[in-house]
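Only a single protein chain was left out; the remaining protein chains are all shown in position.
Labels run A and B following the written order; every chain starts at residue 1.
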Amino acid sequence: MTMLAPVAARWLLAGEWRAGPLRMGIAVLAIAVGVALGFAVHLVNSAALGSFGRAMASVQGRADLAVRATMPTGMDELIYPRLARLPGVAAASPVVEVAASWGQLARPGAAPRTGGRFTLLGTDVLRAMHVTPGLIGFSPGGLSGVGTRPGWQEGIIWLSPELARATGLKVGATFRFTAAGRPLALRVAGQLAASGDEARLAVIDIAEAQDLLGQIGRLQRVDLKLAEGADVAATTARIAAVLPADAMVATPEGEASRADALSRAYRVNLGMLALVALLTGGFLVWSAQSLSVARRRPQFALLAVLGLSRRGLVTQLLIEGLLLGVAGAVLGVVLGHALADLAVRNFGGDLGGGYFAGAQARLAFPALAALGFGALGLATALAGSLVPALSAARVPPALALKGLGDGVDPTRRPPAWPGLVLLSAGTGLALAPPLFGLPILAYIGMALLLAGGVALMPALARALLAPLAQAGSRYLPLDLAIRRLWGAPQAASVALSGIVASTALMVAMAVMVASFRQSVDDWLVAVLPSDLYLHLEAAEAGGITPADQARLAAVPGVAAARLQRVMSIRLQPGQPAVALMAQGGFAAVPLIGHSAGAPPAGHVPVLISEPMAWLYGWQVGDRRQLAIGGRQTPVFVAGVWRDYARQFGAIILPLADYRRITGDLSMTDAAFDLAPGADAKAVQAALAAQLPPAVRGQAQFGRPGEMRRVALQIFDRSFAVTYALEAIAILIGLVGVATSFSAQVLARMREFGMLRHVGVQKRQLLVMLALEGAGLGLVGAAAGIALGLGLALVLVDIVNPQSFHWTMDLALPWPLLAGLAAALVACAAGTAVVAGRRALGAGPVLAVRADW
Amino acid sequence: MRRLLLLLALPLLLAADFAVVRPGVPMRFPADHGAHPAFRTEWWYVTGWVKSGVGTGARDVGIQITFFRTRVPRLATNRSRFASEQVIFAHAAIADPATGKLKHATRIARSGFGLAQALVGDLDVAVDDWRLWRTPDGRLHGVVVVEGQRLDLAFTPSVPVIVQGLGGYSQKGPSASEASHYYSWPQMKISGTMAGKPVTGTAWLDREWSSTLLNPRAVGWDWLGLNLDNGGALTLFRMRDASGRALWAGGSHRDATGKTVIFQPQDVDWQAAGWWKSPRSGARWPVRPVVRYRMNNRWQSIEIKPLMPDQELDSRAGGGPLYWEGAVTMKGGRGYLELTGYSAPLRM
Partner (left out) sequence: MRPDLPSATAAPAAITAPAVLAAHALAKSVPLANGQRRALFAGVDLVLTAGDVVAITGESGVGKSTLLNILAGLDAPDAGTVIINGQAIAGLDEAATTALRCRAIGFVFQAFHVLPHLDLARNIALPLVLAGSAQAPALDAARAMLDRVGLGGRGGDHPAVLSGGELQRVAIARALVHRPPLVLADEPTGNLDPETARRILDLLLASADAAGSAVLIVTHSEQVAAAARRTLRLSNDGLAAARPA
């Protein structure tokens, strides 16, 4: 009897569900939305990362170990026999690897794409078959090389299944594509044996690859198979000892961590936001349960008198919370999976973030993660139910039975210290350094700030309303509204918690995105001073030759052409590659802070981007070594520039120095200043006509205005998920306000009945409710915006630098904030009136008699 | 001829500019020990019997160390170091009755980068850690690793080479173009180590190079190379058609004094016998053939007995054929028997 008897529990629960299906439904939905968001983000992330990892593994062919050139220009091929002869190395497979593309590449905001990118590999099939058997071609006649069709037969190409699908090419068809700036046409001999489903790659003979792609004497990597029982560490050390400056050992784990590092910050941030959404759901459950408990106090009192113990009561409320949680969790997991499916299908695995180009995401249903997120939702629901349950159990039943137990005592001052403690703890954590390179503590700090803000609401509401309450009002409805709000701040804060939490989150996100967008916009203006820009996609292995460059510069209307050679360079194994940009002069980069003076003798001056400085610890004035052109080149860090385009770092060095060191005279990007009066469109057409036919499909022209527009479009798209999260948070908040109000209004029906009996008109009551609602909305909006600005500061000044390694200037979207406040006030007042109309429709007499 | 095995699997390359096998080209040594890269294919095929272990534990073990060179033509304009036309394939096997079946291993690589090559001018063919070469003292050396057992052997010639066929022009079919340059080097004394233990024995080197071999009607062949106890050497082969009859046959006999007789097709009569069914592949092999040959107008008959029945080799996973290559004995001699085309026709 101390616990709740099962039959009684069932009856009471069923009764409650019948009594308030909408209220219960909304609590379930709140949990479901939180769980769904968290689960969806997790699913999308793991799908994207999984497919990206598999695609990477496919391109690598699952070798035990690989030696990679740090730059796409490759390393000297003579490393291959040296590696092959090392003790512990069972087999070595030399590989030429270049980026390639077919058809017309996609341009953001331009015509639909008719082509795509892929990785073109040149292998020696006789070596690859021992090291990376997945990269062996398979024709209808059998395996290549040792079978009826040798892989080094000229003029043929083997496609991965995904590439064959994407191109629609069958065996025997001719595949026309561009690689290393050269047009190629090879006959499709068949598909690769086991290259996975995700990777777009093609394999040709290594000799042909070197010859056709201008890679004579160069290898991008050597895949290694270790001898059975070989000491991996010792072998790796032996390998590292023979490597030239422009090569490094890449382990499969290192490649996996590189894939992980590529999108880690993005994923973790989205995941954290989803958890915050779940937290908001928790507030809503708390709010819904609190109100439901307050409303049912007399019922609980009756049950207590009839023989339901306090523990039994708590148990019943927790079972209610549990059912809410289970329903919410199940619904959330289903919803989350559907959401993720939709997102992956429409936006791709990186949700438009652009991290996983060239990999097809595939959604799975990980039972463990589903359980985990479901459990999280359940825990949130239980936690949200526990507090009201305990408070309900504390009320003496005799008091509650008399209808006096709703805890409203106008003389009691709500304590401020719990909120203040939470706020200061949150602030402390928000300022903490990153954990595992991620702003985890800052996120926990944000959650605490949120909780603190909500906990502070009663005291805050009271403090804000104190002057009004003292003054009173001669307008009866206003006076009644103010006294109610002032006298029952706890009740108000229950209604407010959801709205404050969601408003704060939304404001934080809005301010962060606005700041980011403003900074990006400013930055775009700064980095795009020329009139016309040319960029070659997928041209790392070789762009436009000097002869073509001269022809471009000579196009009428071009006053000046600044050339750029962009490629990636790996500085550390397991870290994403850094962009190396050889520019004709250091114009047009927005420097941060001071720049150093003249470089010391023998040093090449370089500018590094902000993420580069953050990730590798380089500082202005540092002397460093950079492995370009096969040897270490001493460089001098002359300055740090702001860069939002390359999250993993970028280095700018003078084009002349680059050409001197590497002998590479090609270029991949160019900026053109036009002669006065020249028509940009005409010049662009003339330039395009001068491009060699092979690279026309890869060439993208841009004018600053259009590029800015496209860049901001991409920016907005990659933040689309964030906007969606925001909208959902607001929706949750408003739903919370609506349910709180209607529940509270229903709970106060007796009060309204009494007021009508003493002569207050129905209309006056509605005005009173509207004013109460507006007051609550105002307090909630004010508190939410204040809290949100605090959270925004954490996002802008702590989370972003810690995750993405760039800084931005705070920008406040005032119109948005004002509109938000107005919307909240209007919505709160409107909801209150709607709920009031319903409550008052029944008539005052019934309200007084009905007791509850 | 024989031992086209893996080469058979290589493609018919149209419009290939290969050297043609012609009669009247004299053998020159040591140049002909070395590679002939203009021809489509060639091989160095060492087979032999060694005595493994000592005292009562001593037993006879068969060994094969074979290197193939295949030319895959490509555009001469390709400047890549990888643009080699020569592929080196090597195969080694140990027939140990204690094991009951063959231990074997392979190596394959395109020549170049010092990792694989076949020297022109003298014998030196290598692929990765395997090598077969001739030292200035006239001895041959072979180093291979088979399933963890390292074979490090020296082969000391005791007799001159047998120039097969018509001065080294060995016809393999009814058409004069179906032929190879062919010499054999029997009665080589083996000394060296197997898995670190000293071994001795007798070996046979077969050398052939050609660009066109097989008659279109041929489905396979049988080959025997036997070192005779009296110091002589017997070579026998035939090409079979789908009905199992000989399309062509040949061989040679050299006695202890060095007197050599070359067999014409009508001088060899090969009768399949002693069928053994492989439990792995299901193929049936005539591992105890009876072969008659006519020398000096007298028919001789020899009965062949394998060291063990299971000396089947399956290279189908790598695109090669299923064949039988094993150590055999006859009364008064021992050597190696090769059987091909019994499970499915060999095709070029």
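Note that contacts are C-beta pairs under 8 Å (C-beta built on N, C-alpha and C of every residue); 3 or more make two chains touch, one makes a residue touch a chain.
From a predicted model like this one, the values you see are computed outputs, not experimental measurements.
Participant: Just to confirm, in the complete assembly, which displayed chains does the hidden chain contact?
Facilitator: Among the chains that are shown, those touched by the missing chain are A.
Participant: Taking the full complex into account, find the residue in A:311, A:594, A:660 or A:763 that is in contact with the omitted chain.
Facilitator: Counting the whole complex, the residue in contact with the absent chain is A:311.
Participant: Would you indicate which residue among A:72, A:137 or A:298 is in contact with the undisplayed chain?
Facilitator: Checking each option in A:72, A:137 or A:298, the one touching the absent chain turns out to be A:298.
Participant: List every residue of chain A that touches the chain not included in the displayed model.
Facilitator: 1-2, 5, 7-8, 11-12, 15-16, 18-19, 298-299, 302-312, 396-398, 401-402, 851-852
Here, only the chains that are shown with their structure count from here on.
Participant: Which integer distance in Å separates the CA centroid of chain A from that of chain B?
Facilitator: 65
Participant: Which part of chain B faces chain A closely enough to touch in the complex?
Facilitator: Result: residues 9-11, 72, 74-75, 77-84, 87, 108-110, 113-115, 128, 318-320 of chain B touch chain A.
Participant: What residues of chain A sit close enough to touch chain B in their complex?
Facilitator: That would be residues 77-78, 80-81, 84-85, 94, 124, 126-127, 142-143, 145-150, 152-154, 205-208, 210-211, 216-217 of chain A.
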